[in-house]
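One chain of protein is taken out of this complex; the other chains stay put.
== chain A ==
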Amino acid sequence: MLPLFHPLMQRLDSDFDIDQDDVGFESQDKDIIPAKHAYEVDFTVYSPEEIQGHQDKQIAEVSNILGQPPEATAILLRHARWNKERLIDQYMEKTDEVLERAGLGDTADAHPPRLERIPGFVCDICCEDDADLDTFAMICGHRFCVDCYKQYLQTKIKNEGEAARIRCPGDGCNRIVDSKSLDLLVSANLKDRYQELLTRTYVDDKDHLRWCPAPNCVYAVDCRIKDKDLMRIVPTVHCECSHFFCFGCSLNDHQPAPCSLVKKWLKKCEDDSETANWISANTKECPKCHSTIEKNGGCNHMTCRKCRNEFCWMCMGVWSEHGTSWYNCNRFEEKSGHEARDAQARSRQSLERYLHYYNRYANHEQSAKLDKDIFLKTEKKMTQLQNTTGMSWIEVQFLDSASQALQQCRQTLKWTYAFAYYLARNNLTEIFEDNQKDLEMAVENLSEMFEKPIDQLQGLKVEMMDKTAYCTKRRIILLDDTAQNLKEGKSLVRSLVLVTCTNQPLGQWKFNVTLP
């Protein structure tokens, strides 16, 4: 099977973003959602109807040029994986070969597909040999009874999700079942599914189109980011269905960490999860009285029910210290290199370092879920409050905004820790960590307010709205700064290798790993 993306297939000389072959086709009929910040990319969201429209338009155009009927043109285009320039070139050069390879050789209109009864015929699939057996064969001559042919197509379409390149059921035959034959053999409801699958292959075949991965979402996103640029751009796109996802890898939004780091990180977490059971640790002991505490809210400020000890969930340190000294639980203080001389100490330190970042990463992931639960509960209580205090539905919307901001910020914070894990220290790291600290603090404050009893929420409204706006602003600043620096690492990314080197020019990220 051919990979849809292969970095080597990209022209290395082209500057990034614009796919020369397709300019104008998909982009002219709909507004691109323009990028405003360094961390944003241009993209367009398309409905299934629009995608169908693109296909029809291209088919009509190429049909004119080749002088082939639209059905045949559609097969040719799908066979050429919608690369119309290449198709036209090759067609002009060696028409017969192109037709043959697409399964259209010699069909001609002289042989419209039809069912036949052949005396003495035995179907190789079902072994039936009745005299009144209806049979079917394409021009390749591989003849089977019509029931077997139908069942074969049904299996291909329904169970295997194939459409554009269904081959003849004959062993080793490469002829592709054309749409006229399909029309003859396939039931109406299967035809709908077939059309749907054909539409899907169009998106699958285009490097700059991707389906929104949200369950049951029917939209596709167009984004002209090249694979090789994924090292310095994190192309988060926003579907009509409201889902944020990465165009590069289809995972949920993972800014500011580039796809390859995310992949590495997730792999690492998966590999390490078996040896370390702390992953699922959703409970901790109170550092003072050692009673078990379950984290039941998104906030990190914990108060032990038993001894009233206030501590930080992340570092287990006393909470009051977080208030007076700066909020310094986002940073792993690198220990001096001397300590790590002996191999065991080094591996222990590397695990400790990993755990530091992992725990913060996992914490935000967990908190984001809890914040969501809390919002559901709060929503219920707010309805009661609306009834008792007379606040209107509009007036309680600030909670919805806060909840959304919290989740978005936690999503970002989560990935800042994976990002930071791979960063080598330099001036940029300091700025990054300051930004991270700032955002984290604001998020924890907002989260804490969010968990206040319902009767206090009304009084906190203005403060919460301010905090929400502040969080959103800090998130943008962090993402913008990081994305800017990633982009400027251009010369290094060009060589496709980012390594730790001692004389790193200022203003570039230094990673502890070699990236592809």
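Convention: contacts are C-beta pairs under 8 Å (C-beta built on N, C-alpha and C of every residue); 3 or more make two chains touch, one makes a residue touch a chain; residues count from 1.
In this section, contacts and distances are computed from a predicted model.
Here one chain is missing from view; checked against "Translation machinery-associated protein 20", "E2 ubiquitin-conjugating enzyme", "NADPH:adrenodoxin oxidoreductase, mitochondrial" or "quinol--cytochrome-c reductase", UniProt names that protein "E2 ubiquitin-conjugating enzyme". Across the entire complex, the residue among A:Q151, A:N252 or A:Q366 in touch with the chain not shown is A:Q151. The missing chain, though absent from the display, is touched by one residue of A:D89, A:E128, A:D192 or A:E270; that residue is A:E128. Although one chain is not shown, part of chain A still touches it, namely residues 1, 124-128, 142, 144, 148, 151-152, 155, 159, 169-173.
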